[in-house]
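Removed from the display is one protein chain of the complex; every other protein chain stays in position.
Should a chain be cited, it is by its letter among A, B and C, assigned in written order, with residues numbered from 1 in that chain.
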Amino acid sequence: MVALSTDPIDVASALSYLQSEQAGALDLFLGVVRDNTQDRPVDRLDYEAYDRMAVSEIQKIVDEAHRRWAVLRCVVIHRTGTLRIGEIAVLIGVATAHRADAFDACRYIIDTIKQTVPIWKKEIFTDGEVWVNAHP
Amino acid sequence: MVALSTDPIDVASALSYLQSEQAGALDLFLGVVRDNTQDRPVDRLDYEAYDRMAVSEIQKIVDEAHRRWAVLRCVVIHRTGTLRIGEIAVLIGVATAHRADAFDACRYIIDTIKQTVPIWKKEIFTDGEVWVNAHP
Amino acid sequence: MNSTISVLLFGIARDLTGQSTVSITLDNDASVGDLLGQLHQRYPSLTGIRSLLVAVNGEYAEPEQRLSHNDEIAIIPPVSGG
Partner (left out) sequence: MNSTISVLLFGIARDLTGQSTVSITLDNDASVGDLLGQLHQRYPSLTGIRSLLVAVNGEYAEPEQRLSHNDEIAIIPPVSGG
């Protein structure tokens, strides 16, 4: 399951989606808004997505994870809009028979999302703002 | 937080324990009872622990994870007693500022638990039972 | 003959141009590279961005890819999801 969401991400429903009788391992990664970036205090983050393409690019990554590892079920939900400290920006959950596959697939998915998916994050500080990664 | 539990593991309360304003990444691993082992259908698992020592050995592993990685918060809960298919046998949650530490610490903890912690698992099949790892 | 195509802008590209969509007039056989050239000419501030990619109909496109006036075209500044 791949989705973008303007509402808070519901971890419990993601976990129930991942249930499978063959699953022995489940790795769940949450990317969370933290209170600082390079020691500069963060007030909030604004996430913006090219929705249609973000979903299809995430789906490509999930499809590749299925090709590389024995994935039983997989869920990726990325938040958009304004997020405060402690809110979940992205959830990735992978259920597999054995744990190595769950860890490897989950890590591959988050690493690749950060490289290819058209989602942009603006960090808003008390004294300014910056689009992350935008400048040389 | 390290605990053994005869009751079902509460994922939501583990997640709230992991919250921290400095946390940017959270990796949660769940070990789940699956419906087969080497294609032999499993009916249920019985987990038994040397409680006092299991807790202290898990705590040693968690302490070592804190030494090796920048761990903000960590929770390990291991279930004991009879578990049915789909039930969570072990939960490991690690909150860190950056994701590599969360994945590495979480994986280290589950891998090492399986090597050193005095907990024993008996697989009960429809036609017999076996203590896992016990025989040459 | 020319045609006018509408281009979606996101993130810092939208902030720097002050627009979420711009109309660009291109030759009928114009490529992705030609589009980027025109955009940079019209909005010199875009050169301050580390890299700009172009998506055509929701897929990343190479600079030599030809554009058609009914393509959905988007400018993709460096992504920072997750």
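Here is the rule we go by: contacts are C-beta pairs under 8 Å (C-beta built on N, C-alpha and C of every residue); 3 or more make two chains touch, one makes a residue touch a chain.
All values derive from a computational prediction rather than experimental measurement.
Looking at the complete complex, one finds that the omitted chain is in touch with B.
Across B:A49, B:V62, B:V75 or B:V94, the residue that sits in touch with the chain not pictured is B:A49. The chain not shown here is touched by just one of B:R44, B:R73 or B:K114, and that residue is B:K114. Residue-wise, the contact with the chain that is not shown comes from B:V132, picked out of B:A12, B:A70 or B:V132.
Think of the hidden chain as still there; on subunit B it touches residues 31, 47-50, 52-54, 56, 78, 89-90, 110, 113-122, 131-136.
One rule holds for everything that comes next: only the chains that are shown with their structure count from here on.
With each centre defined as the average position of its C-alpha atoms, the distance from subunit B to subunit C rounds to 49 Å.
Inter-chain spacing, taken between the CA centroids of subunit A and subunit B, is 23 Å.
With centres taken as mean Cα positions, subunit C sits 26 Å from subunit A. Among the residues of subunit A, those in touch with two or more other chains are 31, 110.
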